[in-house]
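Yeah, one chain of the complex is gone here, protein chain that is, but the others are all in their spots.
Now for chain A:
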Amino acid sequence: MTTAALPVQHAVEVTEVSRVFAGRKGASVTALDAVSLTVAPGEFVSLIGPSGCGKSTLLRLIADLDTPTNGSIEVFGKTASQARIDQDYGIAFQQAGLLPWRTVTGNIELPLELHGAGKAARRERAAELIELVGLTDFAGHYPDQLSGGMQQRVAIARSLAESPSLLLMDEPFGALDEMTRERMQNELVRICAETSAAVVFVTHSIPEAVFLSNRVVVMSPRPGRIRDVLGVNLGRMSDRGENLREEAEFFHSVSRVRELLHGAAPTGARGVESR
């Protein structure tokens, strides 16, 4: 799926990036300290860590919603800013962030509309995406008529509107209940297998990170650093399904991530939330 013009074309390449926020009275907070990370095309990478470890900051830097104090970020071999202007990524936030005065279709069409796609092409693409996220019956509904999970599905459909080869997701399921959340994870795995986009996924949840990812990046706070990167061998995206959550390898990976997060021996290998 990648346009491999260069021998090594990373989806994302973060090199020695620091981000220092100036606080009040000259005090400053180091949100990220010399972080380096690469994401291969089509790879699913989760960023996990306690609050304040800079995982959201890192995502915002990749999206060029913020600029690093030091270091460089390249997205598909371009600067982050150029990649944003070229619309090389799709993005979803913790809040669905839908426009309340637009219908589901209108919201999904938004990026296409802003970038000058024709009306017929927009309609067609929106219908396709609405089907992909299973909201065909709700195409004409307004966001306030949808549940939180449905709104988030609309937001994900919107982020996929322009078939980006990179998806940036900042705790998109953070505000959902556990059952909706697992269903959304299953859907995301399916969608990723279908679109073969690279994903950078910020989360608080260990099982979520393990279930979705090829690699889990464990971060530590104050200052935000990468503590370790863990490869997850749970097979290809297209093979991952609901029963994966019951497998020994899944539990094993969960407990290893927990071990890395807490910096101590695991207390139990249960697949529960650590929020």
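Here is the rule we use: contacts are C-beta pairs under 8 Å (C-beta built on N, C-alpha and C of every residue); 3 or more make two chains touch, one makes a residue touch a chain; residues count from 1.
In this text, contacts and distances are computed from a predicted model.
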* Quick one: find the hidden chain's UniProt protein name among "Choline dehydrogenase", "ABC transporter permease subunit", "Radical SAM core domain-containing protein" or "Tat pathway signal sequence domain protein". => "ABC transporter permease subunit"
* Using the definition of touch stated at the top, determine which of A:28, A:72 or A:87 touches the missing chain. => A:87
* Hidden partner chain, touching residue among A:32, A:45, A:63 or A:232 -> A:63
* On chain A, residues whose C-beta touches the chain left out of the figure -> 60, 63-65, 84-85, 87, 89, 91, 93, 95, 97, 99-101, 110-111, 114-115, 142, 144
